[in-house]
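All protein chains but one are shown at their positions in the complex.
Right after this comes chain A.
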Amino acid sequence: MTTDNGGKRPAAFEYAPAPESRAIVDIAPSYGLFIDGEFTEGAQGRVFKTVSPSTEEVLSEVTQADETDVDRAVAAARRAFGTWSALPGSERAKYLFRIARIIQERSRELAVLETLDNGKPIRETRDVDLPLVAAHFFYYAGWADKLSYAGFGPDPRPLGVAGQVIPWNFPLLMLAWKIAPALATGNTVVLKPAETTPLSALFFADVCRQAGLPKGVVNIVTGDGRTGAALVAHPDVDKVAFTGSTAVGKEIARTVAGTRKKLTLELGGKGANIVFDDAPIDQAVEGIVNGIFFNQGQVCCAGSRLLVQESIHDELLDALKRRLSTLRLGDPLDKNTDIGAINSAEQLARITDLADRGEAEGAERWTVPCELPSSGYWFAPTLFTNVTQAHTIARDEIFGPVLSVLTFRTPEEAVAKANNTPYGLSAGVWTEKGSRILAVANKLRAGVVWSNTFNKFDPTSPFGGYKESGFGREGGRHGLEAYLDV
């Protein structure tokens, strides 16, 4: 190499593979159900396989819990509830702090596991999921002995047994959002992880054992939708918490209607990311990318609708396409991977179908030129321009790496279009003008409004939806309410 070759282009800077070692994770060939502090076999002995979405490799066999198993788990939680809820808050806090610390200590192992089972890049599980999981347990551990000061009366009481059903997009993080506040307030839980991503919840069961958590306080039952339905319908469950699709959420609401069960739902979304012409362009581009391509867009609060002021549409799209071309898609365990695999064949089919409909309805499709791996479930980052409110891809939640770009002319129009959706989970506002941020954010009907950023999470901040995005809040002081008899 010469010191100065007069501007001649050198060989490209190709990043060599930098895979995180999977040797740190020891996945058993099969798992039972974690009930009453023990792994036990299912009543019918039926199992299903969980695969790695990036390779379709079978990772393990997991038990399909039936109604008998769910009943056993709920009974164990009921037995544990008396002693657990009678413990002083400071004692419950000790267990939660211990769980948080064990998660931190085992974070690399859990990050690799999550990446294997879910397909998301190790960069995300390592830098986002796991730190947030530990932070949630730390945060709610802090509340356990301060419930009298939370604003829910002098001595707020727990509800009893919580039945919790969580999705596959952030398996361990959604578990933390559900379990941490439930335990801090004195409830016991039966949790059902998603069918395609059960492993991190089963590893969490081991964390509970390691922390010496009393038997029956946390029970994990695996299975498909039938297991979830059995749990939600179980007569001895006092509280149902669900994160997932709006369709299933509606079914659950019908099931628990007329019972004493308290319900919180965190459902779908079609978040609007609004970019005004005075936005910090380079950072807005990052925010758009983070908003829709974080976790392959499989995020309920994704900024899946980009509302861009018409006067900067072309410039912003040029900058966005240039940036998308630098995204690195591939092996999720590689530390330099930005875009991992889609979680399941079923989800990939749904994304593919909706994207095809976008094209059929006349929107203009642009896909990052990149090679997709030959095995596993993959979808290249895609954006649609010339999208209108009437297009399916502007209305239905795609839950994948697909961005619909719409334009607006005035702040009023931006707000009207942003709110014109049955959902109301998240929104983003990009402008250098502080007063506009406040004015627009006040008018947006969304549970979370990010300004000059997107997809930022913190345990102290309540999260939840308007309209068909659900009800109830998770996180922060507000998150306690869902698990207290108030």
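Here is the rule we go by: a residue touches a chain if its C-beta (ideal position, glycine included) is under 8 Å from a C-beta of that chain, and two chains touch if they have at least 3 such contacts; residues count from 1.
Here is the rule we go by: contacts and distances are computed from a predicted model.
Undergrad: Match the chain absent from this complex view to the correct UniProt protein name in "Deoxyribose-phosphate aldolase", "Sugar ABC transporter substrate-binding protein", "Sorbitol/mannitol transport system permease protein" or "histidine kinase".
TA: Matching the unshown chain against "Deoxyribose-phosphate aldolase", "Sugar ABC transporter substrate-binding protein", "Sorbitol/mannitol transport system permease protein" or "histidine kinase" yields "Deoxyribose-phosphate aldolase".
Undergrad: Which one, A:335, A:365 or A:395, makes contact with the chain that was left out?
TA: Only one listed residue reaches the unshown chain, and that is A:335.
Undergrad: Please identify which residue in A:233, A:319 or A:439 touches the non-displayed chain.
TA: The one listed residue touching the chain not shown is A:319.
Undergrad: Going by the touch rule given at the top, which residues of chain A touch the chain that is not shown?
TA: Residues 1-18, 123, 127, 278-283, 286-287, 314-315, 318-319, 326, 335-336, 432, 452-453 of chain A touch the chain that is not shown.
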